[in-house]
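One chain of protein is taken out of this complex; the other chains stay put.
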Amino acid sequence: MSLLREIRFTLNGVARQVSVPVTMTALAMLRDVLHLTGTKYGCGEGECGACTILVDGRSVNSCVMFAVDCDGRQVTTIEGIAADAQWQPLRESLVEHGGVQCGFCTPGMVVQASHVLSRDPHADRQAIKRGLEGNLCRCTGYKKIVDAVVAVADAGGKVAP
Amino acid sequence: MSPVTVARQSLIGRRIPKLDAPEKASGQTRYIQDIDLPGQLHAKILRSSRLHARILSIDTAKAAALPGVHCVITAADVPEQRPIGVNKDQLPLKTDRVRSYRDEIAAVAAESPEIAEAALGLIEVTYEDLPPLVDPRLSKQPGAPILHDRAADNVAMTFTYQNGDVAEGEAESDFVVEDEFSLHYVTHCCMGVSGVIAEFEPSGNLTLYSNTQVPFLHKREFAELLGIDPGRIRIIQPPIGGGFGSKLDIYPFEPICIFLAKKTGRPVKLVFSREEEFLASPTRQPVILRLRSGARKDGTLTFRTVRTLHDNGAYTSWGATTPFVMMQTFSSLYRVPHCDYFTEAVYTNNPYAGSFRGYGNLQATFAVEQHMDKLAALVGMDPLDFRLKNAQEPGEVTPQGMHFKSCGFKDCLTIAARRSDYADKRRQYEAERRQPGTVKRGIGIASMLHVGGGAKIYPSDGCGTILKLDDFAHVTLITGASEIGQGSETVLAQLVCEELGVPLDAVTVVNNDTDITPWDVGVHASRTTFIAGNSAIGAARKAREKILLAAAKVTNLAAEQLDLRQGAIVRSEDGQLLMPLAKMLRSLHFSDKAELVITSHYYEPPSQHQDKEFKGDVSAAYAWATQVVELEVDTATGIVRLDKVTAAHDVGRVLNRLGIEGQIEGGIVMGQGYALTEDLLVEEGVCRNPNFRDYKLVTAPEIPEMDISFVETQDGEGPQGAKGVGEAPAICMAAAVANAIENATGVRITSLPFTPERVYRALRAIED
Partner (left out) sequence: MSAIERYEVPRDVETAAEILRGGAVTILAGGTDLMPQSKAGRVSFGKVLMNIRRIPELMGVAEADGMIRIGALTSIADLLELDTVGRRLPVLWQAADQFASGQIRNMGTIGGNICNASPAGDTLVPLLVLNAEVELASKAGGRLVTRRVPLRDFLLGPGRTARRPEELLTAVAVPVPPDGFRARFAKLGTRPALDISTVSVAVGAVVRGGAAEDVRVAFGAVAPRPIRGPRTEATLDGRPLAKAVIDAAAEVAHDEVTPIDDVRATAWYRRQMIHNLTKEVLSHVAAA
């Protein structure tokens, strides 16, 4: 069976130590080993963004990331974003603007939007659309998601750390 | 002290966020993929590696011996299995023959998905190839391979409809046009892949965690398949990661998972990979459609002759029945005195089609609305005026028998045209075609008609409601209607609030467990708001009456003098607060006259079943829409970019503005994908692009500006006047895009999708 490796990393602000097969994806580790199911499997090939997480502050597709590569890093999932008051306006904005329908893409959208806004708190509509280009949504037609993120960016100060 | 007064507050028409959205935005919602039961095994399915072949042998010994494997099954292990599907033409596990690459041959239940996957690789199957049939145009040719013994001509289903006499219509015509339209495979691409969990209790009762859109009808189907009493099946629907019609039929993975659960005595979970989702979930049906239409010089339509050939694929699911909806567009979107319609779905070794948002109407509208433009040009009328001249009006009963009691079609046409400045822009862009530069602008219009008040597809179209009022004025709405992300839960809660004068957070909706919820025929045909909404209103009105009668006794006023507002019982005439609703309900609970569980049902009454000739009124109400698309065509690359979509929809009445906008925006963008980017490439029966890299969904930067107007016709039968709208917005887009490309370039393209290469080729007038 697959070679195991023990890794240590910070997950949503908490130090974790876990043993994982070296070919396991970060997504499988989060969902199946650590039971954090907010991060979704959508395609397994880095094409849909449903599995987006932050690693050292940058958004990545956890489905193409090797779990072992989390070693020593800061990993943030939707569960971390959900518990972070800084991102409450973003989550509320998605809800208020109707950016959520079936909701399956939503956790990835929230994480990616948080990344876009932390890089550029005043991002304009075009930059936000580009920022979300790697997150597929089949329900909403994106407009309300973009509106929601634009509203947060327009209120700039609200999301500053 | 002056009395406190309470104003009436209505939630109807307001922007109400979805009740489940906060949980979804926090990642807390547990979809089927997120559910694990104690002791659960994981299943995987082995599919055919041949297109069309006899199965000579299947050796599962090595797979069964792999550590961690609990069970390997083939058809031989489940002699009890029964055929499934609309024509009952396939077994979940194939016995001696495979007819497509998706065919299920064996399945494994193991400790982990990885072990199950590894075991699949150890199953040895030998085949003897049979001649393939991949072109539907060849299915009826003499000597073509016969796919099912029961259908020696390879015909899976036909539909015939006629009104008037098309020969007469043609004789009356000054202009006649005829074209062949060809429509491609697309698939639902729900972001949540398909999945199911099956668990048997020792008593033999089955609990199924399923994404089905039709839990009650599927109970019966599963029961037949398993030879058990339907009453022993409980279906729990966790939140669904998208439906769009893909979960309206039973597909083999569900019974297979049930068989494995039965054999192993353990809960078994089966979840697709994305590749499997592309290969083995249904598609929208590809169609070759020949349309002949005519008009008189004065701009009246005369006739339509329609012949369509549907590639049914290897087996029959709902896709084969979409001509039922398509014929409504041909016969009744505009007034056409003569119509002759014949469709045939033929078997091939290709993937098979299910239902998909719009149910054939995208294909029909694509053809009809292009012909409306062509005929308008021949007649010499503006395409808008030509449509207005032939458009249906309120009160009309069409030759097919549809009765348009409310009809905002003409308003949709004029509003969408006015807001987009259609007439002027159309002339301007046509004039600009000859100007230098590779980028040409165009504008195009298309309209649609779709059921909006339920649909009599099954013996009836009904939904039940149970309303439970607790002693703190909290309301539990238990409905048969499933939520698939479209927002029905929120709308139903709003409708109850409207009757009971309680705030939205006083309502909990329960809608996901067949052991609890009342009966319903499922989420399809844009029916939920209309049917389940009317059902919920019925229950809420009964509750209201009961409360007011009780309050009348306490207040010494007549029930008619009382109202429920903002969680209180008030005097209607001046809103004077009489008592909190909770207090009234508490006292009722402590009395012996409570009965605060109220039931109701709604059965869509006014429509009829169509007769054998498909004549009759299928829905209590009909939805109308017009969409105008503005775009740019880069003639150097063939790339088409959408700038703006102006949509006007007759929705009866807006209940939740946020929700209905979301439905329409999402539908427009789904229609954009159908028109421009999405293309499931099936070559020689093989799906060549089972991934999001090459099956291109529209992404955020590509969406057009959207201007949406609502035409509120206040349908007399609709809940608060509303009609269903779920499918409507996806239907006109491809047709409007086709007309806009023609406006931009002078080139009319009758095949979808409008990929850069197809458009470029058409512009270069080079044949495919």
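Letters A and B name the chains as they come in the text, with residue numbers starting at 1 for each one.
Criterion: a residue touches a chain if its C-beta (ideal position, glycine included) is under 8 Å from a C-beta of that chain, and two chains touch if they have at least 3 such contacts.
Keep in mind the model is a prediction, meaning the values are calculated, not measured.
**Student:** Where the complex has a chain not shown, which of A:59, A:76, A:93 or A:106 is the residue touching it?
**Tutor:** With A:59, A:76, A:93 or A:106 as choices, the missing chain is touched by A:59.
**Student:** Which one, A:11, A:29 or A:68, makes contact with the chain that was left out?
**Tutor:** Missing-chain contact among the listed residues: A:68.
**Student:** Sort through B:676, B:708, B:749 or B:762 and give me the one touching the missing partner chain.
**Tutor:** Final answer for the missing-chain contact: B:676.
**Student:** Mind pulling the subunit B residues that touch the left-out chain?
**Tutor:** Residues 114, 118, 636-637, 639-641, 676-677, 681, 688-689, 693-694, 696, 699, 701-702, 756-757, 760-761, 764 of subunit B touch the chain that is not shown.
**Student:** Even though one chain is hidden, which residues of subunit A still touch it in the full complex?
**Tutor:** Against the left-out chain, subunit A lists 1-3, 5, 21-23, 25, 44-47, 49, 52, 58-61, 63-66, 68-69, 71-72, 112, 115-116, 130-135.
Just so it is clear, only the chains that are shown with their structure count from here on.
**Student:** Help me check something: in the complex, which residues belonging to subunit B touch subunit A?
**Tutor:** Going through subunit B, the ones touching subunit A are 15, 17-18, 20-22, 24-31, 33-34, 188-193, 239-244, 273-274, 484-487, 658-659, 661-662, 665-670, 691-693, 697-701, 703, 706.
**Student:** In the complex of these two chains, what residues of subunit A are touching subunit B?
**Tutor:** So the residues of subunit A touching subunit B come out as 31, 37-45, 47-48, 50, 77-79, 81-82, 91-92, 94-98, 100-107, 110, 126, 128-130, 132-146.
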